[in-house]
Structure formats: C-alpha cells, structure tokens
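As you look at this complex, bear in mind that one protein chain is not there, while each of the others sits in place.
Chain naming follows the written order as A, B and C, and within any one chain the residues start at number 1.
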Amino acid sequence: MQHIHYIRVRYSETDAMGTYYNSRALEWFECGRTELCRATGRPYTQWEADGVSLPLIEAHVEYLGKAQYDDLLKITVTAEMAGRVRMRFDVTIEQAESAQPVCRGYTIHAITDNTGKPIRPPEWLMELFDND
Amino acid sequence: MQHIHYIRVRYSETDAMGTYYNSRALEWFECGRTELCRATGRPYTQWEADGVSLPLIEAHVEYLGKAQYDDLLKITVTAEMAGRVRMRFDVTIEQAESAQPVCRGYTIHAITDNTGKPIRPPEWLMELFDND
Amino acid sequence: MQHIHYIRVRYSETDAMGTYYNSRALEWFECGRTELCRATGRPYTQWEADGVSLPLIEAHVEYLGKAQYDDLLKITVTAEMAGRVRMRFDVTIEQAESAQPVCRGYTIHAITDNTGKPIRPPEWLMELFDND
Partner (left out) sequence: MQHIHYIRVRYSETDAMGTYYNSRALEWFECGRTELCRATGRPYTQWEADGVSLPLIEAHVEYLGKAQYDDLLKITVTAEMAGRVRMRFDVTIEQAESAQPVCRGYTIHAITDNTGKPIRPPEWLMELFDND
C-alpha cells in the first residue's frame, strides 16, 4: 500500500540554519500516514473511533537535503505489517519539482486500543496492510 | 501576583528570518503561566486534578525585538482576575542580559471544569488572584 | 484582497485538552497569508527575493471553538495596508463542514528590507493592497 501526498514547507518549520528544523520530518511523516489512511477509505479518525490506536515505538530519519520556506515537497509513504502485531510506515520526502532528496525514514507502531493496551490487529487492518 | 522565569531559546524555535518564529511567544507565555502557578504552591496540574481548567479565549502579542538560538530570556508574568469569571495573564519577555525587549502581551482565560463548562472560580483561586 | 484556503489539523497540533494547542492559530494564520500572497501571482518567496520582508509587530487571536485531529478547517484571510508603512491581515478560521467558528484574529506587519530596516512599500505592493 503506497500513497503520495504534497505539502508546502511552512515558515514555522524553518530554522536559523536556512533549512527545515529536523523534528519537522517526523511531523511530515505523520501527514503522509494520515493521507495514506484516508486513501484506503478508512481515515485514521475512524481507526480511533473503532478503538484502534497506532502509538509510535520507533522512528528513524536520514537527512538528505535542504528544504526552505514554501518549497513544495512530495511525500511517498508505504505501509505494511511488521510481524503480526506492529505496523511499519516507510517515508521518502523529496523536492516536488527537482526530485532532490530531502529526507527518508520509517516509523514503527504498536497496535493498541485507545488506552494503549496491545490488541490483535482487526481483520480490516490485516486485509489492508498484510502483504503475505 | 507576579513571577519571573528564565528560558533559553531552542534551535527549534528559531526561523529562517534569524529570530524566533512568532508563535513561540505564545508557548513562552505558557511557560511563564506554568511557573507562576507552581510558585503559588498549587501547580497547574493540581488545578486540573481539582477539576479546574483555564482554556484561552484571547491572546495578544506585540513583537518588540529579536531573540536568537540560546539567548537567555527573562519572562515576567502577572496574573489577576478579569471580572468574576475570567483570568488574565500579562507577560513581558526581554533579553536577560541586555534587558532589550523581545515581546509582550497577554492572554485571557475562561475558568471551566475539565469538560470546558464555565464554573464559578473556587475559593482558593479567588484568594490567590483577586486583587479587589 | 481576500483569499480562502483549507488545511487539516495535524496530530502534532493537538494537545492534551482535546483541541488544538493555542499557538497553532498563529501558524495557521501564516498558512493563510502565504496562500493569499501566492493567489496574487507574487508568492511571498518572491517578495523576499525582491528585498521585501513582513516581520510581525502585533498579533491578536480570539479562540472561539474546538478543532481536533484531521478536522478540515477553512481559513479566510483579508489583506490591506494599515497606514502607509504597515500591512494588516485579518483571519477567520472555521470548521469547513459545520461552519462552527474555531478562531479569528489579525496580524500587523512592518514592511522592511531583508535586514529588518523599514522601507517605503514598493509600487506593486501598494497596487495589490491599498484600498484607498
């Protein structure tokens, strides 16, 4: 399951080094996950309404290039099960026009109820993201 | 009731213009409110545990000068009742060493229960902040 | 000059009170200004390339209602000259579907060169935003 989404760098996301501040990568990863879920027909708000949460347990980012205010970025996200009880989202962000790389990485998520207790992934989730 | 607190500008709070991004002022105002509450002997976490919340209904900021990464800022906060059902915090932020002004402003807060329903201010709150 | 833009509330913009954190309003105001400038045919990056900056000197926000993760928000921005040397942007943010108000406010900006020194507004800026 792959999805592409575009965002513009906000002024609030820049820093004094003349590029985006490093933690914004994780916020953009989240935008990518959100839009991937929406594209499945079941937005993440619906997951939470159905009692399923995806708290992060691990995140990794490689910083590959600059991104400045108002640059248009292309976020490509791939989602899949990571074993039987976790999900993994791989993300690549690049400059939309030049295809210059900006950053890439992944996040790994537990699958829990709304109180944070691990649950077995529901059927619909397995159908959407289990590639095996 | 007045309180003084010091913070350092984080790299994440700077922007490409070479100063702090404008919305950080409101985050620093919050730091000032938090420390003022702690100084009364009743931290804001205790307010919430006692069923009292202070959602913002209004905020105002005047931007007066630059602040760069790692600058030490002095936050001066004054708290008082604004009428019978609201609180007002006035904040001044300046460079700790040079006393150069950075910004100043205020926030006005409703007094509600934890669901957002307005309540009459509890006795202890009136005693702390009612100057009349 | 008025412009309408839509954004989704990010998870990173929520807080433990179950709504958006108050400083996000100023970041959304910025998104509105950015898109209004783009709609004039002269994006704000072009302003900066032409040696014109708009540092904030004042911001005001009234908080009117909740906004939660993934809510679609409608940002309406109006821009105009405020006297001969300042610009003012008025912003209203509401829930796109229900039209429930979220917040409204304004920002006032100096017109400076890229070093922060006040300048006379260039001809093109007056033509775009001077209503008199």
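One rule holds for everything that comes next: a residue touches a chain if its C-beta (ideal position, glycine included) is under 8 Å from a C-beta of that chain, and two chains touch if they have at least 3 such contacts.
Please read these numbers as outputs of a predicted model, since none were measured by experiment.
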item	value
Touching the absent chain when the full complex is considered, from B:C31, B:I57, B:A82 or B:I119	B:C31
Where the unshown chain meets subunit A, residue by residue	17, 19, 22-27, 30, 53, 55-63, 107
Absent-chain interface as seen on subunit C, which is shown	11-12, 14-18, 21, 23, 68-69
Chain not shown, touching residues in subunit B	8, 10-12, 27, 30-31, 34, 43-45, 69-70
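The rule is short, and it goes like this: only the chains that are shown with their structure count from here on.
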item	value
Pairwise touch network: line, ring, star, complete, or other	complete
From subunit B, the most remote chain by mean C-alpha position	A
Innermost chain by mean C-alpha position	C
Rounded Å distance between subunit A and subunit C, as computed from the means of their C-alpha atoms	27
Subunit C: positions in contact with at least two other chains	27, 30
